[in-house]
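Below is one structure. I have some questions about it.
Excluded from the complex is one protein chain; the other protein chains are retained at their positions.
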Amino acid sequence: MAEISFPLPDLGEGLIEATVLEWLVAPGDQVERNQPLVEVETTKSAVELPSPQAGKVVRIHGGPGDKINVGEPLIVFEVPDNTAGIVGTVPKEEAPKRRVRLSAVLDED
Amino acid sequence: MSGRHTGEQHSHTVEGTDPQLYVGVHEPGSDAGLRPVLLLHGFSSSSKLNWEDTGWLTALLEAGRRVITVDLPGHGRSGAPEDMDSYTPSRIRADLLQIAFDAGVRPLRDGDPSSGLDLIGYSLGSRLAWEFGATQHELVHRLVLGGPNVSDPLADFDLVAAQRHLADGTPIADASTAGLLKMAQALPSNNIFSLLSLVEAVKSEPFDPAEAVPHMPMLLVAGEKDDRAASMPELAALGAKAGAMVEQLVLPGRNHTNAITSRAFKQGAISFLGV
Partner (left out) sequence: MSNSILEGALIVESPAATTVMSMQQALNRALDEVLAENPKTLIFGEDCGRLGGVFRITDGLQAKHGEQRVFDTPLAESGILGMSVGLAMAGFHPIPEVQFDGFAYPAINQIVCQIARMNYRSRGTLPMPITLRVPSFGGIRAPEHHGESLEALFAHVPGLKVVSPSNPHEAYHLLKYAATRPDPVIFMEPKSRYWQKGEVDLARHDAAGGSPTGAKVMREGRHLTLVAWGAMVARCLQVAELAAEDGIDIEVLDLRWLKPIDAAALAASVRKTRRAVVVHEAPLTSGLGAEVAQLITQSCFDTLRAPVERVTGFDVPYPSGDLEDEYIPNIDRILFGIQRVLEYKRG
């Protein structure tokens, strides 16, 4: 397994930091892409940050009231090796399935 | 996030003019079969800031609700008309009624959970929702009012001081006025003069919750550290006196700015409206 760190993203409007209001996930949780992760407040508004990816939460940074700078680690996910950043789905290895049977009388001349 | 976003410029004329309001109709991936929810944002905010970035839209769509969002005049992607009349609360309520009908909202019918409309407002949006509920009781099923207030802070806004400050930087004496102006200026996307028109229009029609009281069930929500929470029981008493079932929810540790993202607020609203 590999760890992927997700930093506090640029929240726009020249904001450089945000305050954690409440975590909506905890270490050990399996989260889906776009699932709400955390509420944070900036000097201008409060926002809910959706997860950029699926994975298991390993660590979260900052408790309620703590300030985090844009670009600093916010949350760390554990993901299967080498799946980060993919567009699409990692194909599953499945046992071959068939419906067609071959029939032939092969002349060996 | 599931659901389809069909944002459109509202094109019906109301009282002879085009309100230029930006309306979004968001369809859930799996429809719970309940009436649509109309979201009304606060002063100096927008549907995006108040409802999308905060996770409300996603949460409501996941609950199977069809959602209608509208940017108030001078806010978000709506137009910023020059005339003062477009910003009066009564005119905005007329526009909202037209938007609701355009989005397919039908009057309440007994035994039909898809009929009617639920409203969620925040701050100024709660004032509008209170009045809309009081005047459209055949349409509105339930109300959720976030950060509500018995009076309207915009009514005490010192417009002259604000105009002077914008013109030459003269400090504003009134703390509430200074705070509201600072909030409006914080977002570069705000049309500040259009927002001042809204303030002026609100001053011409100050909020008087006792004048018309909604009597459908309502949920009042405010942060514990929001000054407005103190007056919430007054609103609750008004509603109860008019025969409404009133519930109140106080969000620990939250203030007027950060109550909006609260999970407890969303879950409370979704379950209150999920009937």
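Per-chain residue numbering starts at 1, and chain names A and B are given in the order in which the chains are listed.
Here is the rule we go by: a residue touches a chain if its C-beta (ideal position, glycine included) is under 8 Å from a C-beta of that chain, and two chains touch if they have at least 3 such contacts.
Keep in mind that what you see is a predicted model, and the values were worked out from it rather than measured.
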item	value
Chain not shown, its touching partners among those shown	A
Per the touch definition above, residue among A:14, A:28, A:63 or A:88 touching the missing chain	A:88
Contacts of chain A with the absent chain, listed as residue ranges	81-91, 93, 96-104, 106
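As a convention for this text, only the chains that are shown with their structure count from here on.
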item	value
Residues of chain B defined as touching chain A within the complex	1, 45, 49, 53-55, 58-59, 186-188, 253-254, 257-263
Partner chain B, residues of chain A touching it in the complex	13, 21-22, 24, 34, 36, 39, 41, 43-48, 50, 64
